[in-house]
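One structure below.
The complex is shown incomplete by one protein chain, all other protein chains being positioned as in the whole.
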Amino acid sequence: MKVEGTVLLVIGVFMGAVCAIYWFLSNETSGTMMLLGATLLGFVPGAYYLWWSRRMKPRPEDNPSASRADGAGVVAAFPSTSVWPFVLGVGAALVGLALVFGLWTAPIGFVLGFAALLGVIRESRRGGAV
Amino acid sequence: MPRRNLLPSAPTPTKRRSRRVASLGALALLVLVLGGCNVDFGATKGVTTQSHLEFRLWFWLMVAGIAVAVFVWALIFWAIFRYRKKDDKIPKQFHEHIGLEVAYTVIPLIMVLVIFGFTFVVENNIDNVLTPPQVIVNVTAYQWGWIFQYSKPGPDPHVNCTLAPKDCVTVETAPNAAPSALAQPYTSPIYPQLVLPVNETVRFFLRSRDVVHGFYVHAFNFSRYAQPPLTNAFEIHPTSTGVFPGQCTQYCGLYHSEMLFSVKVETPSQFQAWFSGQEKKLQTQASLQSLVSRS
Partner (left out) sequence: MTIAARPALAPSPDLLEEEHGPTGMLKWLTSTDHKVIGKSYTITSLVFFCMAGLMAMVMRTQLTSPDNTLVSQHLYNELFTMHGSLMLYLFAGPFAFGGLANFIVPLQVGAPDMAFPRLNALSYWLYLGGGMIMVSGFLTVGGAADFGWVAYAPLSSATNTPGAGPDMWIVALLLTGFSAIFTGVNIVATVFYLRAPGLTMFRLPIFTWNMLVTAILILIAFPVLASAMIMLWCDRHLGTHIFTVSGGGSPVLWQNLFWFFGHPEVYILALPFFGIVTDVLATFSRKPVFGYKGMVFATISIAALSTSVWAHHMYTTGTELLPFFSLMTYMIAVPTGVKFFNWIGTMWRGSLTFETPMLYAVGFLVVFLFGGVTGILLASPPIDFAVHDTYFVVAHFHEVLFGSAVFGGFAGLYFWYPKFTGRMTREGLGKASFWVMFVGFWVTFVPQYILGLHGMPRRIAEYGAATGWQSLNQVSTAGAYLLFASVAITLINFWVSWRRPVPAGDNPWDAHTLEWATSSPPPHHNFYWIPPIRSERPVWDYNHPEHATPNGHAVPSPVPAAVGSLAAPGSSDGGAGGSGHVGGGTAQ
C-alpha cells in the first residue's frame, strides 16, 4: 500500500506546487480552483493510503518475495450476473433524455433507477459472504 | 560485474573524434545550404516585422526538430534492421543503464529549456504593444463578417486615440455582404478590405460582437481571437506593400467558411489619400442624412 499512497501523494505535491505558482502568477480563479481539486485528489487518498499502510496487515501483493501460497484462497465474492446495471443504465439515459425533450421520461428513469437500487441491495444480501 | 555495452561497436577515440568533426561539419553545411537557398519549410516569411521574427524562430525550431527527428528515426530504423531475429538464440536480457537513462533525460531537458528561452524572447517582441501607434484600427468581428474602423489623430497629431477617441477622425469599412452560398476570391467586393500604411506601426483593437472569431492574416503569420467580451490589443508593422488574404480561423457557426477579408498594404501617401477619401464619403453621407432628416 505504500507505493500506491506515495504515487498519489507525489501527484498531490506536484499539483499543489503548480497550483501555488499559477495562482501567484495569474490570479486567475477557475484554473486555480481546478488545480486545487487535483491537489486534493492526490493528497486525500494518498495520505489515507499511507496512514493505512502502517496499520494494515502486510499484504502478499506488496511483498516481493511472497509465494503463491500466501495469496491463495478466497479473494472476494463477485456477482456472477445482474440485470440491475442495465436497468440503471437505461434509467440514467431516460433521465438524460428528459434534459433534452422535456420532463416526461424522467419519472420512468427515476423508477428504473430506484428499482435497480433495490435490486442491487437484495442481490448483495443474498450473496452473503463477502 | 561486467558492464554491458549497449553500442554495437565502440569506435576508437580518434575515429570517434573525426566522426564527430565530420558530423558537426555536415550540420554546419546543411544549415548554410538551407539558409542560402531560402529554405522556408513550407512557411512564409510574411510582410511584417513581427512575421519575420516568427519566421526566424520557425526556421531554427524546424532545424532543431528535424535534427532530433532524424536522429531518433535513425535509431529506430537501426534497431529494426540490425536486430532482426537471426536465430533462435534468446538475446541478452539487459534492462537498464542508469547513466544512459540520466543522459537522455537531462539532454532533452536542456534542449527544451534553450528552445523555451528563444521562444520567450520572440514572444515578448511579437506581443509587445508599447510603441506609440500611428494608426489605430478597431476590428469588430461578427457572424459572419468584419468591420474595420480607423482612428487617426485629427488636427493635433499628438492625440492618443485610445484615450481620447473624440479628438480623432474615424472611418469605417462596409460590413461583409450577406453570406453567399459559395466562397468568393478574397479580393471580391463582397468582403471588406483592411487598408494599412507600409512601414508604420498599426495598433489593433480586436473585439467580437457575438461568438469567438479568429482574426488571421496568413501574410502576418499571426492570429488572435476576437474573444467576447474582451478587447485584444496587438501591433503590426507591415514592411512591404501588396494585397493579402485574411480569414476567420476560429469556427464561429454556419458561414464560418465565408468570413473572409483582404488586407491591402499601401505606401503612406496612398494610405493618406484613401483615408481622406473615406472621410469625404463619410461627410457627404452625414450631410445627406441630415438633409434627409431635416426634410
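In this document, chain identifiers A and B correspond to the written order of the chains, with residue numbering beginning at 1 in each.
Criterion: a residue touches a chain if its C-beta (ideal position, glycine included) is under 8 Å from a C-beta of that chain, and two chains touch if they have at least 3 such contacts.
This is a predicted model, so every value here is computed, not measured.
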Visible chains that the absent chain touches, using the contact criterion stated earlier: A, B
Statement: Of B:Leu24, B:Leu75 or B:Ala273, the residue that touches the missing chain is B:Leu75
- line: Sole touch to the unshown chain from B:Gly25, B:Pro108 or B:Gly242: residue B:Pro108
Query: So which bits of chain B touch the chain we can't see?
result: 1-2, 6, 41-44, 51, 53-54, 57-58, 61-62, 65-66, 68-69, 72-73, 75-76, 79-80, 83-86, 89-97, 100-101, 104-105, 108-109, 112-113, 115-116, 119-120, 122-123, 126-127, 181-186, 206, 210-212, 214, 216, 218, 221-225, 227-230, 232-234, 245, 247-257
- line: The missing chain sits against chain A at residues 1, 3-4, 7-8, 10-11, 14-15, 18, 21-22, 25-26, 28, 30-31, 34-35, 37-38, 41, 49, 60-86, 88-90, 92-93, 96-97, 99-101, 120, 123-124, 126-130
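The criterion applied here is as follows: only the chains that are shown with their structure count from here on.
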Query: Distance from the CA centroid of chain A to that of chain B, rounded to the nearest Å?
result: 44
